[in-house]
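With one protein chain held back, the other chains of the complex are shown just where they sit.
A, B and C label the chains in the order they appear, each numbered from 1.
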Amino acid sequence: MAGLFEPTSRPEYGELSPERRDELIGKIARAIVERSLTAPAIFFLESTKPLSFIGSQVMVFFDPLVRSIFNVRGYDDVRIALEDRRNVDLLLCEIERYDAEWRAEVKERKKRRKAA
Amino acid sequence: MRREIPMIVAFVAGVIIILEFFVPALRDVAAGIQNWYLVVVAFAILVGAFNLLRMNYMKIRHRRADWPYSIILIIGLFGMGLTGLIGGIDADTTFDWLFNYFMFPMSSTMFALLAFFVASAAYRAFRARTVDATLLLAAAFIVMLGQVPLGSFWVPSWWPFFLSPAWLKDRIMEIGNTAGQRAILIGASLGVVSTSLRILLGIERSYLGEE
Amino acid sequence: MKFVLWLADIDRRILFLLIAVAVVVPILAPIGMPVTVTPQSKSIYDEVEALPPGSNVIVSFDYDPATEPEVHPMALSFLRHCFEKQHKVIIMALWPQGAQMAVRALAEVGGDFDLEYGRDYVNLGYKPGGDIVIKSMGSSIWEVFPRDMAGRSTASLPLMAKVQSLNDVALVMDLSAGDPGIPAWVRVGNALYHRKIAGGSTAVSAPQFFPYLQTGQLIGLLGGLKGAAEYETLIKYPGAATRRMDSQSVAHLVIIIFIIFANVSYFISRRHKEGAGAGRAAGPPGTP
Partner (left out) sequence: MDGLTLVGIWIAAVLTLCILSFLYKDNPFYKFAEYLFVGVSAGFWIAYNYHNLLKPNLLQPLFGAPGEKGAFAVIFQDGRMDFRVLTVIAGLLGLTMLFRFFPKVAWVSRYGIAFSVGLGAGLAFIVYLHANCLAQIKGTIIPPLVFNDGFDLGASLANTLLIVGVVSALVYFYFSKEHTGVVGGVARLGIWFLMVSFGAAFGYTVMARISLLIGRMEFLINDWIKGTLAALGLL
């Protein structure tokens, strides 16, 4: 029984460091924006925000199963991040910020290509 | 051997299911192991519930943020679970009463709450900023209008049918939506098919965990 | 200009209030708007009508209380239609809450007909496992469901004695709030066993199923509350869904007005600011 209720090497019950949180949020935001999914993602996140905790608990429930079948990195981190609803807001802001940046960059690149 | 035998088990189980379509004699064998699968899934659900209990117990023990609420969660889990296990789950049992007056209202209100957020998300996110966003907005707009009686009652008789919300909605669903959803279905199914094949051939082994 | 900026930054609680009013007023003062029927709903109705009386129909309850207002009215009208046509109804569930919803539905509809349990309908209860459950039913329903919800041996029920596998079933109606649900029945029930599958689903997942309609893998689809209201109209027994369409109409109208306001204010403020950061007129999304 010893290991059962003890922390393991996995960050199962820990809290997310601000650096790790920002890294995760940045990564998700980039993946969304670069696939041109900004608009649908904002709508989806905005409209399901109240359920973030339930989402995290569903992840806890399926954790042993998901982990059995797939090798998902960052599963724990996403789950822990979801427990705090404020992180969804941070993600929304980051998507909007990066979207503006990315679109400016693409425009710039097109201009340069035309000039060349 | 701790990895090889499970890999063989996975291969044999999967191949029986596939071969059954070509070898009718395997039908009884397949039927038998399918029933086993259901039992294993039932155990997997118990494992999930236990993991939920374990995580919340640790949250309480280590006094993490919001830990007192985890006590409520555990009370709910045992209250509902034990009532059902001991008293049965048929109509007019205590379990049924708990379902009707605890679980039912919470489950439905959680999702009803989203109505408000969907409305405010529509207000905040549906802006014709780019071509993408405009298409999204236009499709959503027409579908919302075309779905309800109020969206069409104002249409006068001389109005061209191809500009009526109900007609436009049907075309969006049958053409644009069907095309997009079908691409998603095909793309996702190719992913599932290749993952399944990799599992059966022993290329994908992450389900075996670390060494 | 001030008004436009105020609109762009409106406290979302004002929007919440407007939605609440839009929903509540029609409940207190019903309008009674007519419901038009789409071909997707009509084809399910026609199929039930065309089956010879006494056909075996599976109704799979794969939804939960969270989607009850949309899907439950479909369950009620579909059961009513089957019982009117004297079809034999086999109830099952791939969601545990679905089994409980089936108990409710039978209590609400059953009393209006002269029905005998085991002869006219059965409730086989819930099994976990989704696709595999349906797959097993293709070889033997008795084996997957050895006992019904109340613990009686399935093979001993007069209705089930004649229904050994999916091949003995004329139609499957799936009431679905996700997967396992319509997708699982299409994948296995239709693709492997060539059963006719009809579906009633939440509006959230309905758009996903349109590709199946075009290929005929799904014979028909009731989508959300509108679909439920359509079926009530078809069987000429208006109920909860038809009633709820009033509130639905008004709420849609309010949201559409929101979207128009938001875009007008967005364009005006963008022109006003001429560029710089105008794209984020709404400001960062904040908690309520």
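Some points to look at:
Basically, contacts are C-beta pairs under 8 Å (C-beta built on N, C-alpha and C of every residue); 3 or more make two chains touch, one makes a residue touch a chain.
Just so we're clear, the structure is a prediction, and the values are computed from it rather than from any experiment.
Note that the undisplayed chain, when the full complex is considered, contacts A, B, C.
Take chain C: the residues that touch the chain left off the picture are 13, 16, 19-20, 23-24, 27-28, 66-70, 96-97, 99, 125-128, 131-132, 135, 144-147, 149, 151, 153, 186-188, 190-192, 202-204, 206-208, 211, 214-215, 217, 223-226, 240, 244, 247-248, 251-252, 255, 287-288.
Those residues of chain B that touch the chain absent from the view are 2-3, 5-7, 9-18, 21, 32-50, 52-54, 66, 69-70, 72-85, 88-89, 95, 97-119, 122, 131-133, 135-144, 147-148, 171-190, 192-193, 195-197, 199-200, 207-209. The missing chain lies against chain A, touching residues 3-4, 8, 34-36, 39-40, 43, 47, 50, 53-54, 57, 61, 64, 68-69, 85, 106.
We adopt the following convention: only the chains that are shown with their structure count from here on.
Centre-to-centre separation of chain B and chain C, using mean CA positions: 15 Å. Note: centroid distance chain A to chain B, computed from Cα atoms, is 19 Å. Counting partner chains per residue, chain A shows two or more touched chains at residues 42, 46. Residues of chain C in contact with two or more other chains: 279, 285. Contacts from chain B toward chain C in the complex involve residues 17, 21, 27-28, 30-31, 34-35, 37-38, 41-42, 45, 89-91, 96, 99, 103-105, 107-108, 110-111, 115-116, 119-120, 122-124, 126-129, 137, 141, 144-145, 147-153, 166, 170, 173-174, 177-178, 181-182, 184-185. Residues of chain A that touch chain B in their complex: 4-5, 7, 12-13, 15, 36, 38-40, 42-43, 46-51, 54, 57, 60-65, 67-71, 84, 103. Across the interface of their complex, chain A is touched by residues 44, 47-49, 51-52, 54-55, 57-59, 61-62, 64-65, 110, 113-114, 117-118, 120-122, 124-126, 129-130, 132-133, 136, 206-207, 209 of chain B.
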